[in-house]
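Not every chain is included here, but those present sit where they belong.
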């Protein structure tokens, strides 16, 4: 039966209940062809769940979905695909061992003569073409995706999704691991898909992005739809109020810094293939931002300082004494902590509880003669869970069942518990909602206030500028600039990072 | 004149003799003893090289082993087939290579062999059967523990031989449902369950001594040693000891793998020397009971 | 208009069963609890059938048999569980059982009992350490490493003694092989070990570390956990329990064959998986494993009591294992 409204996609009374948690409590959502429809909301609001239902990745408990006025039963990804719905999911969904070509054409390899005989040359051409279409060249389609950096992998996922020009394209936090220029490419792509017309559902926690690209914005909260607005009707603060129910006076809280002794001194450090001649120092109570384009070597630097990768040259002084961690263990024992950039890969044990993950780095401190003191453990973990407002707050819940943002908070909790003197944060707010961001920033300041030396690695320029006492800039494995808080401006830092004067 | 036999060549110091000792399995003392016996006998001559293989109970591996030793150019082969029923491929390969083959203990069906030396398992069973019938006076309850698996005709022969006698009496025969795998722990476990199930048992027959020893332990642990006696097969030294000590281990049928091995070796040497011995030789396997056990007990034999 | 069934677009039908399946997989809450109940139910059912059909099942004799028969697999499974949780697998346990059994029997003729047992257990731990070293140091697949040691250790056993060894020390059999009241001594040992391992896994830093490593090794490493050390520990534990099983087996049988223990690894793994452990690490528990061990023990025991002929036993056993994991399966 044709709907009274023109909206191409209609989701009615969608209810989803994971064992225990009410992810969606009757959401009515609709969007039209040819629009970019942004979905925003707190961590755990139900954004991913909603679009995973639309993409056939999970099953709704109740509700109906209408496409073009026809009720459709989207009971599997295949079905969704046949209906022209493709998604880039929040979770990594590539096959690492397979080539870029195969991942892009996964499940739709071109065949010759018979329907099962793969035509490899054609496949590679097709993949190459698809990448070309989305303005993303310069990677070898014959190399396994495992060889690509995280951001390149993300572009492959996008290419996969647009491969057969879908009617509905879902992007769940695509920008989290993308660099500026790649983000520009993505937006260009979105705009010309829009013209076809295509419906683009865009989930992100970066509101400036949302305002830039979206035609309409829908806000979810606690599994319910708060409202749908036009970008020009509202400003950021109003939107934030819709999302988290209160307004944030300022996202980057100010603080009066008193900088103490240098804690970490790095002297022309090098790691073959990633960076060289990196020298800087980090003082107690200081927040130093490390900015750079994706692939500039920041993560590798952090991993070296943390003993996760061998140092091939130069030296590090920790509180005056030479410091050469041979393993993360050395670093942790020496009071250095690293919050890694990819929580799934090397931050969390998915099948373990919040309690286990949060206390993983401090087990020795929570035990006597190797026997855990459960009371102490629970108390400390609970405290962190409350401070970070992790939802749901039961510490016995499996981390796998948490939403992306809440998982990130668990990783943070782990390192906050470790009470390190040097805290290296690699993309700490990746996939975290604004409210939580502000919360994390507050905590960073608090730690700095307590005299912790903090190295803040981030690809989000506002974050770097807003938080840092000093800003370091890396380009192609070299430290190319240092700015005091006063000197650091969007233009200067970006120019430096991109290498244009 | 006629080509010199390998032994003649050897005597004239032209070359050493190579023989292959192909075992289906060296899992347990019985077969180890047989293989060892051949090696020991060979050691007496300075110029005999024995190539020993173990197929770990895998018929295909055994066929391969035979191919390998043939490739090595042996003058003769001794096959200890264990429970293996037949191995046409192996025997045919040997025939093609034109070397003599002596089967010890196990007479492989289907395929030509030069000579066989071994026990008559059926007869051994019959002996035990008679002993049981006599001692029970033809009535009571008998539990039978088999080694398995069902394609192991050594066990079948022994059990059938025993049954052929016992079934004529009105002794109640109870077959343990599971197989004991020819080992102590197997026998122990089976017996445990049978003891749990039947509160009155008069005699136990096992297809070999290992299982019987296990069963005896189970009975002792259940405190029912007085109630029943056991009969085994093989003449394993631990069993002989138990019989000598006058326990409820009543009898076993001698099946001396050491003797079989040595006989097999000499049979092969005779053939290599040009002799034409009788095709099949059944070694006597007398019943061993407390009266005659001391004659057979050798504390430091392998088996 | 929301309540009435909307007409479903019928182009490109999709196999119904797949739909149901996904539906079932994602069915909300209570599912997990239901799973555990159903497992328990299946188990209790087994017992009831046993009791009703076989008069002897609940006799004190049979129960203590059951206990004695579960000891070996129980101990091995404990070690196996720890290894599985660490993300590995240990195929060498069967050979280790033989090794320690023959060592404790062979050495006690010359040495004092205590020392003999120490040697046997030590040997087991040594094999475990070797496994752990090769796996953690060279990053080799546990499956293949322990498969290699399985063969190597078995060979060593035969090299040490190709004939069965009889434990000479009378105390050895009477105590370790005996019973305390109706309860076999070995069963008591097993019970204690289960408690110990439960404690190890849930209440010690090492235990949690092992589990974390199995769940995500990189994350554990980056949290400052000494990965290779804990992997070493896991395999050492497995070796230790396998050796303990061997010693108790020798004591129970009063004789140790070099061929004993072949194939035990599969039973142990089966027990762990029936108990909910996931090969590849991360999840699994002591209680579940105990359930698995008991289930397997019961199967054997019952099939014998009911006089089920061997081959049908194998078939039934397979089916019951399937039934157990089906009842126990998680989303």
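Observations, loosely collected:
Which chain is which? They are A, B and C, in the order written, and residues in each are numbered from 1.
To be clear about the criterion, contacts are C-beta pairs under 8 Å (C-beta built on N, C-alpha and C of every residue); 3 or more make two chains touch, one makes a residue touch a chain.
As the structure is a prediction and not an experimental result, all values here were calculated from the model.
The full set of protein chains in this structure file adds up to A x1, B x1, C x2.
Definition applied: only the chains that are shown with their structure count from here on.
In terms of which chains touch, the assembly is arranged as an unbranched chain of neighbours. With centres defined by CA atoms alone, the chain at the far end from chain A is B. If you average the CA atoms of chain A and of chain B, the two centres end up 71 Å from each other.
Chain A and chain C have Cα centroids separated by 41 Å. Chain C has its Cα centroid 35 Å from the Cα centroid of chain B.
Not a single residue in chain B touches at least two other chains. Shared interface positions of chain C, i.e. residues touching 2 or more other chains, are not present. Residues 26-29, 32, 148-150, 176-179, 183-185, 188-190, 192-193, 195-197, 210, 213-214, 217, 221-222, 238, 302-303 of chain B touch chain C in their complex.
In the complex of the two chains, the chain A residues touching chain C come out as 1, 12-13, 17-20, 58-59, 61, 64, 66-67, 70-73, 75-76, 78-79, 82, 306, 308, 327-329, 331-333, 338, 340, 345-352, 356, 360-361, 363-364, 366-367, 370-372, 374, 414.
Those residues of chain C that touch chain A in the shared complex are 2, 6-9, 11-12, 14, 18-19, 22-23, 26, 28-32, 203-206, 208-209, 211-212, 215-216, 218-226, 278, 282-283, 331.
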